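All protein chains of the complex are present and in place, except for one that has been dropped.
And now, chain A:
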Amino acid sequence: MTTGTGEATMGTDTAATLTDGEPLGASRSERLSALAQQHGALVTLVVAMLVASLSFDTFLTGDNLENMALSSAFLAVVALGMTFVIITGGIDLSVGSLFALGGVLAAWGSRYGTVVALLLPLAVCGLIGLVNGLLVARSGLAPFIVTLAAMLGARGLLLALTDEGSRTYLVAKDSFFAKLGQDSLLGVGVPVWITLALFVLGAVVLRRTRFGQYVYAVGGNEDAAALMGAPVARTKVSVYALSGLCAGLAGALNAAWLVSGVTILGSGMELEAISAVVIGGCLLTGGFGYLSGTLVGVALLKVIQNVINQIGSLDSAYQQVVSGAFLAVVVVAQTWLGRRQRVL
């Protein structure tokens, strides 16, 4: 459903270039809709937090906020890679499995020290991402199918490693690796700091480097990008590899936090990450989006979950109902705002 509406947006976007419009000076309401598109998620987040803090005394407490930040961090790192993929107009369904695989590999590797615990999941998940990218870029297969195959394959690999999920590898509690997940700095968990640092780095790469420009160009108009001399295939391979790396790292950090590699994690996480990215303002058709938006999208999803948990009387399964409904609203709003900007 989301893809359908996304395509509709693209259709209207293309049409916009055809009217011999005024080249200069977008009107005020046009600029307002553009602003709403970019920052709508942020406004919603602020409103949601205000409402939540007024309704529940327990919401705006240090503990609760830190818990939310910590549990957001892992999803955020996955969504970071996903943002790059979606801006190129692709999709990566393998990240949930890679997240779980990364966690198990990190926990297993932690007995050989922190370096192995970090590098092993990065290497394996990065490699799977690289293969995804090569298949998408070189053979022209649809990203949906390629990464779906990787999702199933990685899940299978995970089961093989853990005797069908019956064996859980533990991380030594006093190891440096465990500290990465457990310690706090200035009252905020280390994974949160790592996540923030990665987002700053990612934003610089996306907005301020040539590679970042290629990411937008490939998603905005792949043919044009190729004709302008952009390395389309290399850009695609890079974003899928990056997505794999991010998923692996997120899994490893999660394992350090839980001090074990939990096999049942990560299923459905790919959809959560995609939701966060889209809620954050990225167009599913590619060519438009910001990392700051993704961060807001992740936070918004987690706040909604948290609020529903606080309500207590509601089954936590309703989290997904609300998240899903919210995603639908966002996609409809995106289309609507896109059309407004065309008409005016």
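Keep this in mind: a contact is a pair of C-beta atoms (placed from the backbone, for glycine too) under 8 Å apart; a residue touches a chain by one contact, two chains touch by 3 or more; residues count from 1.
One rule holds for everything that comes next: contacts and distances are computed from a predicted model.
J.: According to its UniProt entry, is the unseen chain "Ferredoxin-NADP reductase", "Sugar ABC transporter ATP-binding protein", "Rrf2 family transcriptional regulator" or "Integral membrane protein"?
T.: "Sugar ABC transporter ATP-binding protein"
J.: Touching the left-out chain: which of A:Y216, A:Y240, A:W257 or A:F326?
T.: If we include the chain that is not displayed, A:Y216 is the one touching it.
J.: I'm checking contacts with the chain that's been left out. Which of A:A117, A:V131 or A:A225 qualifies?
T.: Only one of A:A117, A:V131 or A:A225 touches the chain omitted from view, namely A:A225.
J.: I need the residue numbers on chain A that touch the omitted chain, in ascending order.
T.: Residues 13-27, 204, 208-210, 213-214, 216-217, 220-221, 223-231, 283, 287-288, 343 of chain A touch the chain that is not shown.
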